[in-house]
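Just below is one structure, and these are the notes that go with it.
Note that one protein chain is taken out, while the other chains of the complex remain in position.
Every chain is named by a letter (A, B, C, D and E) in the order it is written, and numbering of its residues begins at 1.
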Amino acid sequence: MDCDQYMLESEPRYYPAGNELALYEAAYSMRLPVMLKGPTGCGKTRFVEHMAWRLQKPLVTVSCHEDMTAADLVGRFLLGSDGTYWQDGPLTMAVRMGAICYLDEVVEARQDTIVVTHSLTDDRRMLPLEKKGEMVRAHPDFQLVISYNPGYQSILKDLKESTKQRFCALDFAYPDRALEAQIVRDEGNVSDRLARTIVEIGEKSRNLGGEGLAEGASTRILVQMARLAAAGLPLDQAAQFALIIPLTDDLDIRDALSGIVDACLPGA
Amino acid sequence: MDCDQYMLESEPRYYPAGNELALYEAAYSMRLPVMLKGPTGCGKTRFVEHMAWRLQKPLVTVSCHEDMTAADLVGRFLLGSDGTYWQDGPLTMAVRMGAICYLDEVVEARQDTIVVTHSLTDDRRMLPLEKKGEMVRAHPDFQLVISYNPGYQSILKDLKESTKQRFCALDFAYPDRALEAQIVRDEGNVSDRLARTIVEIGEKSRNLGGEGLAEGASTRILVQMARLAAAGLPLDQAAQFALIIPLTDDLDIRDALSGIVDACLPGA
Amino acid sequence: MDCDQYMLESEPRYYPAGNELALYEAAYSMRLPVMLKGPTGCGKTRFVEHMAWRLQKPLVTVSCHEDMTAADLVGRFLLGSDGTYWQDGPLTMAVRMGAICYLDEVVEARQDTIVVTHSLTDDRRMLPLEKKGEMVRAHPDFQLVISYNPGYQSILKDLKESTKQRFCALDFAYPDRALEAQIVRDEGNVSDRLARTIVEIGEKSRNLGGEGLAEGASTRILVQMARLAAAGLPLDQAAQFALIIPLTDDLDIRDALSGIVDACLPGA
Amino acid sequence: MDCDQYMLESEPRYYPAGNELALYEAAYSMRLPVMLKGPTGCGKTRFVEHMAWRLQKPLVTVSCHEDMTAADLVGRFLLGSDGTYWQDGPLTMAVRMGAICYLDEVVEARQDTIVVTHSLTDDRRMLPLEKKGEMVRAHPDFQLVISYNPGYQSILKDLKESTKQRFCALDFAYPDRALEAQIVRDEGNVSDRLARTIVEIGEKSRNLGGEGLAEGASTRILVQMARLAAAGLPLDQAAQFALIIPLTDDLDIRDALSGIVDACLPGA
Amino acid sequence: MDCDQYMLESEPRYYPAGNELALYEAAYSMRLPVMLKGPTGCGKTRFVEHMAWRLQKPLVTVSCHEDMTAADLVGRFLLGSDGTYWQDGPLTMAVRMGAICYLDEVVEARQDTIVVTHSLTDDRRMLPLEKKGEMVRAHPDFQLVISYNPGYQSILKDLKESTKQRFCALDFAYPDRALEAQIVRDEGNVSDRLARTIVEIGEKSRNLGGEGLAEGASTRILVQMARLAAAGLPLDQAAQFALIIPLTDDLDIRDALSGIVDACLPGA
Partner (left out) sequence: MDCDQYMLESEPRYYPAGNELALYEAAYSMRLPVMLKGPTGCGKTRFVEHMAWRLQKPLVTVSCHEDMTAADLVGRFLLGSDGTYWQDGPLTMAVRMGAICYLDEVVEARQDTIVVTHSLTDDRRMLPLEKKGEMVRAHPDFQLVISYNPGYQSILKDLKESTKQRFCALDFAYPDRALEAQIVRDEGNVSDRLARTIVEIGEKSRNLGGEGLAEGASTRILVQMARLAAAGLPLDQAAQFALIIPLTDDLDIRDALSGIVDACLPGA
């Protein structure tokens, strides 16, 4: 098992917004499982990477989707030259090596994928490989982390109470203005001033939420806009390309967003 | 067959709430199958572990889910170097070795998974391995236990009458105040006084049930809150992290829960 | 083919309620297929076992369910060291060895499972193994028996007319008071008097049918209650454990059932 | 290919009701495909068997069902000791050997099963084995026959126009009184007089159709009733066992049917 | 690759109704894909066969259905004695050998079956075998032809605009009276006069369309009727057998159709 390829090579930049580092470390010290709640592109994945780096633990990340089965997590028999052999899935690998296992957007997965984590998230800390007839006891360092976006939550797709009640939970949101400008500047490689302009555009786009826009621009979008500007595109073109056209096909909302951009442009 | 890995190594702590130990032992003496009914995280799994330890029988636990098939329980043919060979599933293993087989949240499973237990739960006590053409007679010590949560019961997913009527049944609920404080103190490693405060918060959260909260805090949540406090987090932060944010995304209910926490804090 | 493991070793106790033995024997003498109709736990399976013992024929029993396919009944190709080989399913085995084949709750199965029996239930008495290209002619002793519970019958899940009209049919119901007390006494190993008390409780529970209870207590439940009493439980605890809690989660019906039990207790 | 096992060994008894023998022979002389329409148990299968015997052609019969796939008809690759090999399905076998291929209740099958017959039922008379890359030209003697029960016809399950228009069609119904009495006498091995009584009961049961009975008793049921009488059962018991209880669970209709039987009994 | 078995051996008789030969040849000269629209049994398949013969190209015909997958068209890996090997599906064979590939009733197929043709129907003219990692460039002679019946078109099952806009399209309808009589005479082997009578019956049946008949008699039905007459059946019996009973189970419409037949009979 090659544990090294799951160690982070350099420190993932992360800008704390509150006491989330301390809370996470307390949960990890007790090996309690953690759930990260928050909207698209606000930094949940980056946070887990940062914590894995801080704690110097390997990180196994799995993007969940509705066709994912328990076997995709736990492992399966494959056919080799001497008959079938067992191959651990990413969760089993993490359980054995003592990694932090991060299941991204776990609500998307089918129930069997989620239920399979139950015996790992109580005092048993074991993973039964039912198809193999093996009972894997978790490495002392193992911890489970899941994320989900409350905005996507629906009756059909929600975590069962018996799952929810196993996790400590942290709320994530877009960073405040000053912090977001710092992120955009550092990640997008632009000047302080340009970063502040971009963040202003982002904030105003989020206020359109009530008027037909599903979600406003994420921090990720603002960083991408900054990078296009750094690559030489005029800011209005970068805004069209990275923010307005991706976010909506509604012409009225596009006009409103263009208005926001024009009003924030340096020369405006 | 490695029976030992299914024996419990140490006594699982269990605090009886009534005569459930005697009832279970009577059922086991007649090898009658038992059904455990009750809400999330109230101790059903721990109870079975405790009984298996008391009776000194191996325990095979299976977390059921809606994608589970009869083959997952009973076994299947695998491909080896000399063609296919049969591998027993967890139920068949339990039937052969004389274990207590615990099917957790059995209503979640597909009908074929449930029907497969029928010939094990009447006087026949046999398990037909239809795909293998073998008829396994149950070991004299074998017993079947299932759990289910009446709160999840729906028309689409309920046990058939012909299944229900095969089981003796026990109701489980959250323990009373004194007992729950004892559990929180012992499992969470906190002082008596802190444990009582945490239980008070838990009880009050359950009273919000009628006001939009799906379920109140389980005993499991209260123990996790205690552990975070033991790890050094202030109690209000532990309550946010382990109880309030996991339970709901509704801001009004979060406020109500925060109010409950504040009112119960030692200094309040 | 190991015919012996399908022979019953001892006489299954059966208490006739009418002329069902004679009717069944007439049908068997003509090898007409038979359908057993009746509620949960009233003795259909035991009746078939008894008839197989009387006629000294092997009995192959299959519990049907909605995921059962024709291949589960008829057989399939498996992979061996010299390529695939055919393995007979339980129906094909019964057809070849001249057994009584009992398909329990056949309506639960998918249509293909049922249609596969058609050529066995008319003058052709053959089973085409389409995947193998073989036409199996039934052994002269072979007979098909199916059961179903009219209470579960729905538009989506009913036998097709072309299936129904192939079977002779027998109605089954719970035995009358005297016979049921005899069964409870003999199977539950309790005194005559206790058996009569238990049967009285059972009968009264069935009268609650119209008031929210899906089905009253089956004879099976009454036997289990007797066994718990024989194991030393007080009768009211045995009633809670074996009858009331399994049957319903509705608190009002539970109260009504408890009232019935109290009124029937010896000291009442 | 073992053609002999598909030849009928003796003449299947068939009592013509009209000019169906001549019509079928004309269609066969042109190798036009034929569709048999009619209710349950009225003799469609027997008719095809009779025609196959008259024309001295092998007969391949397939009972269709909703889980049947084109591969079940056409064939599939199986795994042997030298890798996969192709095995013809029943339709392909019939096409190669020049058999009459009878698809019973073809509407039950999935569309792919039906569409696969299209190139066999026009001037092309070929069957493409797409998975094998082979084009099988039909043997000159091959003919396709299908049956279906108009009573089961629904919007969801009906033959497409492009299928219907490829077949010549024959209507089948229950035989008239004199002919049906002759069938019941000969097949049930009872006296002329008893046969006439049984047919009278059958006819009157069919008149209850409008009053809640899905279908009246088929000729098959009447023959089974006769056989039970020949085995020694009194006629009223035989009627309950073979006709009334199989046909319905409705107590009022059962009473009506019992009244019919009583009124027709010899002594009445 | 055996190209010869896909060459037509003799000229398929085809009676042009307009300029469809010239239009098709123009499309073929540019290798534009062609769509044939029209009702059941009006000659679409025959037209493609005729064009393949005229152009002296091999013809690969596939009858589409709703269970058809892209792999059925493109090919799949099969297991041989040295592991898996790739087998081209009919579309890939046609693409390699430069055949005309005719997908009959393509709307029936699943989307993946249709989308797979996209890169073959624009300037790329390539077929990616994604599972094999091969990019097949189409033989210069390859052309794709599809058919569909506008009468079956529904919202759920229609070609996507992005598919439709790739094809040139031809309308097909039943031939006019004189031409249809010529076809019936030649294909059915009957006299000119009888052919005209049969066509008259066919035309009048089509006028019942508005009165409950899904579709009137196709040219195919009229040819089959003629063949039965040529085999010696009286025309009214041939009409019942080949036209009236196949087309409908509605007794009123059957009467109307019988009236049409009687009125057209030579002696009427």
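Here are some notes:
Note that a residue touches a chain if its C-beta (ideal position, glycine included) is under 8 Å from a C-beta of that chain, and two chains touch if they have at least 3 such contacts.
Bear in mind that the values here come from a model prediction, so they are computed numbers and not experimental data.
Within the whole complex, touches from the chain that is not shown fall on A, E. Touch with the chain omitted from the figure is made, among A:M93, A:V184, A:L235 or A:C264, by A:M93.
Checked against the hidden chain, the listed residues E:A26, E:A173, E:A214 or E:A263 yield one contact partner: E:A26.
Subunit A residues in contact with the hidden partner, per the touch definition given at the top, are 5-6, 40-41, 45, 61-68, 72, 76, 78-82, 87-90, 93, 104-105, 108, 149, 151-152, 214-215, 217-218, 220-221, 224, 227-228, 230-233, 237-238, 241-242, 245-247, 249. Annotation for subunit E: contacts to the undisplayed chain at residues 19, 22-23, 26-27, 29-30, 32, 35, 37, 69-70, 77, 79, 82-84, 110-112, 114-116, 118-119, 122, 128, 130-131, 133, 135, 150, 153, 160-162, 164-171.
Here is the rule we go by: only the chains that are shown with their structure count from here on.
Note on connectivity: the fewest chain-to-chain touch steps from subunit A to subunit E number 4. It takes 180 degrees of rotation, in steps of 5, to superpose the Cα atoms of subunit A onto those of subunit D.
Annotation: 30 Å between the Cα-based centres of subunit C and subunit D.
Centroids built from CA atoms put subunit E at 53 Å from subunit C.
Within subunit E, contacts with two or more other chains are made by no residue at all. Chain-to-chain contact here is organised linearly: an open path runs through the chains from one end to the other.
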